[in-house]
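Data block below; observations after.
The other protein chains are all here in position, but one chain of the complex has been omitted.
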Amino acid sequence: MGIKNKGYTLPQLMVTAAAREIADNEVIFVGMRLPMLSFFLAKSTHAPNAVGVYELGIVRDTVAPEGILTMGDLPNLFRAQWLADTADAMGLLQQGFVDASFIGGAQVDRFGNLNTSYIGSVENVDTRLPGSGGACDLASLGKRHIIIMAHQKHRFVPRVDYITSPGYGEGPGWRQQMGLTGGGPSAVITTLGVLHFDPDTCEMTLTSVHPGVTVDEVLENTGWPLQIAAELSQTPEPTDAELSMLRRFDPKGYWTGA
Amino acid sequence: MGIKNKGYTLPQLMVTAAAREIADNEVIFVGMRLPMLSFFLAKSTHAPNAVGVYELGIVRDTVAPEGILTMGDLPNLFRAQWLADTADAMGLLQQGFVDASFIGGAQVDRFGNLNTSYIGSVENVDTRLPGSGGACDLASLGKRHIIIMAHQKHRFVPRVDYITSPGYGEGPGWRQQMGLTGGGPSAVITTLGVLHFDPDTCEMTLTSVHPGVTVDEVLENTGWPLQIAAELSQTPEPTDAELSMLRRFDPKGYWTGA
Amino acid sequence: MSDSKLLSLSRAIARFVPDSSQVVMGTSLETFIPFAAGHELIRQRKRDLTLIGPISDILFDQVVGGGCVHKIRAAWVGNVITGSGYNFRRAVEGGTIEMEDHSNLTVSMALRAGAMGVPFMPARTALGSDLFKTNTSLKVISCPFTGDTLAAVAAINPDVAIIHVQRADEYGNAHAWGNLGITREACMASRHVIITAEEIVSPDVITSDPNRVITPGFRVSAVVHAPWGAHPSPVPGYYNRDHQGFIDYRTASKTSETFADWQARWVDAVHSSDDYLRLLGEERVAELALNHHVIPEAVDYGY
Partner (left out) sequence: MSDSKLLSLSRAIARFVPDSSQVVMGTSLETFIPFAAGHELIRQRKRDLTLIGPISDILFDQVVGGGCVHKIRAAWVGNVITGSGYNFRRAVEGGTIEMEDHSNLTVSMALRAGAMGVPFMPARTALGSDLFKTNTSLKVISCPFTGDTLAAVAAINPDVAIIHVQRADEYGNAHAWGNLGITREACMASRHVIITAEEIVSPDVITSDPNRVITPGFRVSAVVHAPWGAHPSPVPGYYNRDHQGFIDYRTASKTSETFADWQARWVDAVHSSDDYLRLLGEERVAELALNHHVIPEAVDYGY
């Protein structure tokens, strides 16, 4: 993958890239795994006033005082701003108070539709995945969402087998037609690079590649003819300060270890 | 009114009669004023396991430790079983967990429809009354409700000017037709007697007169030809035990004074 | 941490309740009624307000009497222990205010719809009633699954919720305990939330018990220190209901003239909670104090 011996791991690079998608003062619906670390990193660096909303019924504007593996670990409840119901968190989301969220996926397509439910078909299931959780809600209702996933050809497919979390569906105008009032995916952070969505075509477009990754490598691992941005950059590496933060949030390297 | 010098007041008689409409173990949605006293009296005598649900978000299975004038007086919150939302109380009601409730009214008609909103017409208001509060919900959703009101000809009218709280509408089948899934008024406790509803015709029928009240007096004060039960009785008088309870719940006689 | 949202009552009302606002208040029914804030609406001569609430007790009657109200969307307006609200009666009978008649359940569902970001909520109440005649926020619908006849209640998203609580920090995080009525949905549904609080406390007090917080601080626009701000209604942990205040108000509000006197004395001449307490008198204040206490069994939010 080309980032060995650079002093950081691939997950650390991805978490850092994802954190940069968060602006200060934003309300973030925080998902599990890497997204949680991205939120913590953003809060501790450039977005100190970001507020975190968690689907299990937590709002907090501070980082948990100790490394945690799930959003329900007790340090994440400790001195929270609000402990409430899932519906309360979802109400904030559905009203449009959530600026951004992060979602992982097993399959994604050129319009950012995500599948975390069924590989194969519903009638003839090859692989059953865990399902939506809150992902479908975040993809439907947030102002924007950021996708984080492994960049592999069997995951980056022309058309997902099942839409768990709607992206731009079949292209421009589709969300409005379905009744989705706004939002849609804004970025995809992968193991190879960062992609954004073309505002006109709604198509995923490669905007940066990770250090040591070539564009050809990205194209080979994408199941459709991928659009490349005119100004393609290299994904910025995590700084030492970011890395030391990340080690605090994930002290055992459970999520971001090599 | 004929009950002077009997050692109890008319409101005390009415509250006692209303209390007898509650059975043990029932869940009662407790309204303001006399109904609250009726519930307390029932709980302290023949219905010790009755549970009280209050629209402001209180469930309690004990009587408030001190006389109160509103359901929101702090003694009614003291050691409550549940302090919650109005919607929680209404959910119990709408699901069908409430056995009985009490409603007052300014106008009632032969089918038990109640008006606590507009006298005259909506376009040309003679008198504006306070409105529904929770009464419309109780009348719509409880398994049964008991009406408590003054028995006067201008209040007992052939057809109410405005249906705030639906009774049997225009007669048999009306509630089902409107989409109301059950319930309806079961009794009316008035200043002159007690009335129940004929299961076949849904019409209000006089079943007992208060001590010293004649049937003619009731008929004169009713705005339509009132049905009289074949077995007409006299409303039982409050016992000494009931009266002493009532004095505890309403120590200053605010509701039940002469 | 964000900037402080602590404002004086007059600045909070001036800034977040312009004329023609839709205002939800009195959301806990008989408890926590934000009288101090309501009186400030009158003092500032607000005009064309729409008042939203469940039963309101006498607060709505006062604001109507102050000439501030264009429309009421509520289930009940009056004086809980004495009956009619006379300013309200005069205004409706005189045709000077519009009325949207709710039940307690429909107003709760309207705000829950607002809080959940959906345009309506279904209910089984009010079917066959005349509320449908005087409330265009109600429609009869069929359930898409069962075919049941239902009442659809249109969402209400007020411009501002005015909520009285026991304690809040300066960032808008507020604790309330006691019955909550429709407070949670009112806060969630409203564009702005003004918190008036018996006490302003440090954020550490609030984060010591996050289950008591009624709405997240980032949704709150202003925090006001308003001791005795709910008198004559009760506030759990602080003071009992002052029944005499409601009984006196009944008499005072019987005519427009007597109401004007009441307003001059109890509203226009009052410029602070100290003024108000002086008017009330020490003896009356002392009578409302709690004499029996229940301190909850401890819990631990540690890790």
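When the chains are written out, they are named A, B and C in that same order, and each has its own residue count from 1.
Following the convention adopted for this analysis, contacts are C-beta pairs under 8 Å (C-beta built on N, C-alpha and C of every residue); 3 or more make two chains touch, one makes a residue touch a chain.
Just so it is clear, the model here is predicted, and its values are computed rather than measured.
Across A:Pro11, A:Gly52, A:Gly112 or A:Gly134, the single residue that touches the chain missing here is A:Gly134. Contact with the chain that does not appear here is found for just one residue of A:Ala18, A:Leu34, A:Val51 or A:Leu77, A:Leu77.
Shown as candidates are A:Leu10, A:Ile28, A:Leu41 or A:Ile58; the residue that touches the absent chain is A:Ile58.
Only one of C:Val80, C:Met121, C:Val160 or C:Ala230 touches the absent chain when the whole complex is considered: C:Met121.
Contacts to the hidden chain, counted on chain B, fall at residues 27, 49, 51, 59, 61, 65-66, 73-75, 77-84, 87-88, 90-97, 141. Panel shows chain C; residues 116-124, 137, 139, 141, 143-146, 148, 150, 152, 154, 166, 175, 177-178, 180, 201, 205, 207-209, 211-212, 236-237, 240, 290-303 of it touch the chain omitted from the view.
Taking the complete complex into account, residues 32-33, 54-58, 65, 69-74, 77-79, 83-87, 90, 93-94, 117-118, 122, 125-137, 139-141, 162-166, 169, 174-175, 178-181, 254 of chain A touch the chain not shown.
We take it that only the chains that are shown with their structure count from here on.
Viewed as a network of touching protein chains, the structure reduces to a simple linear path. Across the assembly, the chain pair joined by the most C-beta contact pairs is B-C.
Centroids of chain B and chain C (each the mean of its C-alpha atoms) stand 27 Å apart. With centres taken as mean Cα positions, chain C sits 40 Å from chain A. Annotation for chain A: no residues touch 2 or more other chains. Chain contacts: chain C has residues 184 touching two or more partner chains.
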